[in-house]
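Missing here: one protein chain of the complex. Every other protein chain is in place.
Order of writing sets the labels: A and B. Residues in every chain begin at 1.
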Amino acid sequence: MKAVLKLVLTYFTGTRLLTVITILGALGVLGGSALFLYLPPLLGSQGGPSRFSLAVETLVMLTPIAGVIGVVFGASLLPTLFARLAASHYLYVLPYGRIKILASVFVTLTLVALVAAGTTTVYYLRTPMQLDVVFERAFVVSLLTCNLLYVVFWLTGRSSSAIGVLVGSIVMIATLVLPLRFIALPSRSLAGPWAASFLIWGVLAAAFLLAPRRKGAVGKIRQAIAARLTGAAYTGGEEVDFLVGTGRPWALALGQVVPILMAAYFLSGFEVMAPSAPSPWLFFMTILSILAGAIASMAATRSRRLWLRAPWTRRELFRRVENALWRHNSFALGVLLVMFVVLGSHAYLPTNVLVFGMGLLMLGIALSTYLGLMITAPVGWLDAALAIAAMLLLMIVATYVSRPVMPATAIIALETGLAALALVFRSIAQRRWTHLDWMRCRADGDVRAAA
Amino acid sequence: MFILKPHSGVPIYRQLSEQIRRMAASGQLPPGTELPSIRALALEHAINPMTVSKVYSLLETEGVLERHRGMPMTVAKPARTQSPPAKRVAHLEPQIEQLVLAARQLELGEDEVVEALRNAWEVKDERPVHRRTRAR
Partner (left out) sequence: MNDPYIVARELGKSFSSKAVLSGASFEVGPGEIVGVLGKNGAGKTTLLELVLGFTPATAGSVRIFGYDSYRLPGAAKARIGFVPQQDELVNQLTAADQIGVIASFYPRWDDALVARLCDEWEVDSRQRIKNMSVGQRQKLSILLALGHRPDVLILDEPVASLDPIARRQFLEQIVEVAADGRRSVVFSSHIVSDVERLANKIWILKDQRMYWQGDFDSLKESIVRLHVRATRMLPESLPVPNVLKLKRNGISATAIVKDWGPDVEKRLSIELEAEIEVEHLALEDIFLELHR
């Protein structure tokens, strides 16, 4: 029993960064929910003017979600720790090792799903929907998506490739989307998600408990899948692209298209959205554009090999990597923009929303790329704070953009501000790259967690 | 207290037991001297405690050491009748073998070796050597 508890605790607090994320997540959930409950009616309820500015409203509404994300990612050590233990001799040597480890995973998943479900229920407190139904549905769906999320993390292992991160992020998006879908339509049977959950769990647990005890077996399966997903083959193109991981722009584009399509499918029947809520499209797309940052964040570490093989100075290296990243991103950006226009007009979004939204997407990619490039050493507090602040800013501006009554000048000013911020990040990144010390870059959980 | 060479061809237990026997016989370890505990000796030389235990037991049965319950092993009083010289000489066998081997490699004859031995003995010994006349 104490092993299970110790493991669960370690999943959430194993590294300093994760401890902070977990605590912030918990605070966000609790604080945000409290604010939600006790402040005058905000979004999602009777509509009508509220006392607070839009920014504050958005923050309050988003905080519990951010809190849930925090708690989910706060346990992101789970797949790593689990994978390491599962592939080690410890699994067989520790008394009742398998059972206890499996139990700890189950406890953690349930905990996270409970938090997600509870938070979702809070959003529906002032609506006429039945709360226990909401809770139950939210719990089931959260459990399912958490299962998927962590299983994907486990399979792709220490993914130092863009695709690994992408796959994980796709599932993360699903975590946000699915509960809403199933909750909004109470008539939809829960049998599906329950069955899926149990199936995944059953397979996982059986494989884990009964696996042939060749410690290579699990690792090999994992590697095979990861290799297939990431494609270890060098398909040609510039060396920069290969080494930095930007050789497959279509993969990034695909990684954006798929969740958007998923969201489109799930949300198409979703009626319970207050008029002043930020357009979900913009919301998701902004988040997706941040994925670009994930790839950029690996650039510093992976460029070491470039440095060894090419005659460039660090400054030149930065320029080339930056160019490679933009080449890579512009492809995905193009796809995003097209989708945005297509879906936007289908959803009858006003033109100015479309225009400003496109600007926002570009800014999102720019900001995240340069934030990623700024990571040339283990992520410190400043970097993490900057990243979170930038993300929040983006989301707030996204909210502003979708409001029907916002003056265009204000939006232009905001987006210009964001552009300036991107340039600031660029110059910081450039400066850091001229002093790049590869001993301090490490491609591991810290980097991934920050991204 | 002891000099042990784990990497020689001679097993450690034999090195240790030989040394203790010799030191006891020569008086270097007077009767009643306490020997280190098994654990302490094993730790000091980083050797297997079972080896030390084996040696102590062996020497106890031979009468060289005495065991006292709850107390360290001690050197026993010498037996009433001292062991015959032939038996004691047997303790010197390793060294003698080495000496003969080295002498052969240097292609020295028996006489030269005996001469050298005698000289060394005079230096070491305080008592005058009983010279034996030997027909050459």
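Here, a contact is a pair of C-beta atoms (placed from the backbone, for glycine too) under 8 Å apart; a residue touches a chain by one contact, two chains touch by 3 or more.
Note that the coordinates shown come from a computational prediction; the quantities given were computed from them, not determined experimentally.
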item: Which of B:Ser8, B:Ser26, B:Ser57 or B:Asn119 contacts the chain that the document leaves out; value: B:Ser8
item: Which of B:Pro36, B:Pro49 or B:Pro72 contacts the chain that the document leaves out; value: B:Pro49
item: Absent-chain interface as seen on chain B, which is shown; value: 6-14, 38-39, 42-43, 45-51, 53, 101
item: Missing-partner contacts on chain A, residue numbers; value: 2-3, 5-7, 10, 14-15, 77, 80-81, 84-85, 87-90, 92-97, 100, 213-215, 442, 444-446
